[in-house]
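One structure follows; several queries about it will come next.
Note that one protein chain is taken out, while the other chains of the complex remain in position.
And now, chain A:
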Amino acid sequence: MTALTAPQGAHSLVQSIDWAAVAPPAIAAVAALVVLVAELFLAERHKGLLGWLSAAALGLAGLALAPLVGDDRATFCLTSGTRSCSYVADTFTLTVQLLVLGGAFVTALLSMTAVRRERLPAGEFWFLLLSSASGAALLPAARDLATLVVALEVASLPAFALVGLRRGERLSSEAALKFFLSSVAATAVMLLGVSFVYAATGSMHLSTVAEALPGVDSRLSTLAATGVALTLVGFAFKTAAAPFHFWVPDTYVGAPVPVAAYLSVIGKAAGFSGLILVTVRAFPAYAHAWGPALAVLAALTMSVGNLGALRQRTDRAHGAVRLLAWSSVGQAGYLLVPIAAAGYADEPDHAVGATLAYALMYAVVNLGAFAVVAALQPHGSDGRLDDYRGLVRTHPLAAAALAFFLLCLAGLPPGIIGLFAKVTVFQAAVDAGLGWLAVVMAFNVVIALVYYLTWTALLFRPAAPQQAAAASEQQTAAPALPRLSAPLTATVALTGALALAASGAPQLVLRFAGTALF
């Protein structure tokens, strides 16, 4: 680089930057600024362009991953001493980045209609979405605690604003506040933990921390242990693991549907990749402590989430989103299982691959389910589950897609990918000797089947009598069925095609399970 011309002393301090490696999050971040500025110069009727611009940027950022596949690049490395790097683009990073950027791309497609219909401020919305996505894309690459915390905050701060963006809606601002307060509390706790760890080990880099932790001065060992515990509690908060899940249902219901989809997939992915990094990369010395703790947390989270989803009545307002919110808590429990198993395994890297595979499956089908919900939720409707009754008559393809997504989430054929993703998680638990957790998970899978199947069965049930009467009246008045908008149809088709492809060739997704990721 410029090292040749730089003075010798400065040379050792200047870190070289591999722009290609940092391109994916950087493109998203630059696009965010461009969108924010461009909005000022665009006439009201052209505001729709911003959405397409954002989607294109996210797509471009996703394509920027392609040249990085295969070689483990690292940048922002220390030029002396341990030569630890802050930014690494290995298999783990690229996979999570693909998930995040792909998920954000789908969210962008989903949001176009919502932004227009709900009159959200376009420039702000797209700026916030892109910033959050760039933070979430940076997170899996971060290999020091400071970058990790910064990335996590870049990912979540815009999300608060996104949740509260619906002007004048009480539910929306209440949701944003709830989300904000719980998340800020988590950040504070995490920062305290990180500072303790730094104090005990004298380093921020994950690899150095991992080496230093076993040999910490005995007078500092309490400090180190407290630091580790607080950091993990902070991440548990971010992943909405029980008992830190209480904000989820209200936040999802209060937010615009695409934002809820974003939080349920990208927000979770960010939290989980951070959790994987700190547990497996930074704190392996405490595996005997965080392994069992995460196992209990996983069991608790899946049980609370699934029981909460089971309790949802079909005639409650916002039932669909609320059910998906609770189910996402339950799914977070499954995602935690392999991480807990990593605490027991000889090769923790291999165990967390199951989390990655499961997260990819979950991202595709959950976004798909949210897409159908968003597509079918006309403005002003309160989105009860009963509204989905007899959907197969009015929108046969949307109904089939939703049924497929729900069966994937439930892990029942024809949702083959959902089934095998669960199998990999079971496998991780059984391999680690966590038989009891596998049994708890089995019970949870059955509980989850009940509500997923209830919803699926609802789609195919004949419409309720008064509804049918109303529908026939409507048909005489306006013969055309409500059409789905093009971006929404494209989203449903895209996620549906991905889920189908993964069901036919599960290896596409499951290859991450059991391979070295780092």
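Going forward, contacts are C-beta pairs under 8 Å (C-beta built on N, C-alpha and C of every residue); 3 or more make two chains touch, one makes a residue touch a chain; residues count from 1.
The definition used in the following text is that contacts and distances are computed from a predicted model.
Novice: Absent chain per UniProt: "NADH-quinone oxidoreductase subunit M", "Chemotaxis protein CheX", "ABC transporter permease" or "PadR family transcriptional regulator"?
Specialist: Spelling it out: the chain absent from the display is recorded in UniProt as "NADH-quinone oxidoreductase subunit M".
Novice: Among A:V69, A:V430 or A:A516, which residue is in contact with the omitted chain in the full complex?
Specialist: Of the candidates A:V69, A:V430 or A:A516, A:V430 is in touch with the missing chain.
Novice: Would you indicate which residue among A:L53, A:L68, A:L213 or A:L419 is in contact with the undisplayed chain?
Specialist: Considering all chains, including the one not shown, the answer is A:L419.
Novice: With respect to the chain omitted from the figure, which of A:V88, A:A142 or A:A513 is a touching residue?
Specialist: A:A513
Novice: For review purposes, identify every residue of chain A that touches the missing chain, sorted by number.
Specialist: Where chain A meets the chain not shown: residues 357, 407, 412-414, 416, 419-420, 423-424, 426-427, 430-431, 438-439, 442-443, 445-446, 449-450, 453, 457, 460, 462, 505-507, 510-515.
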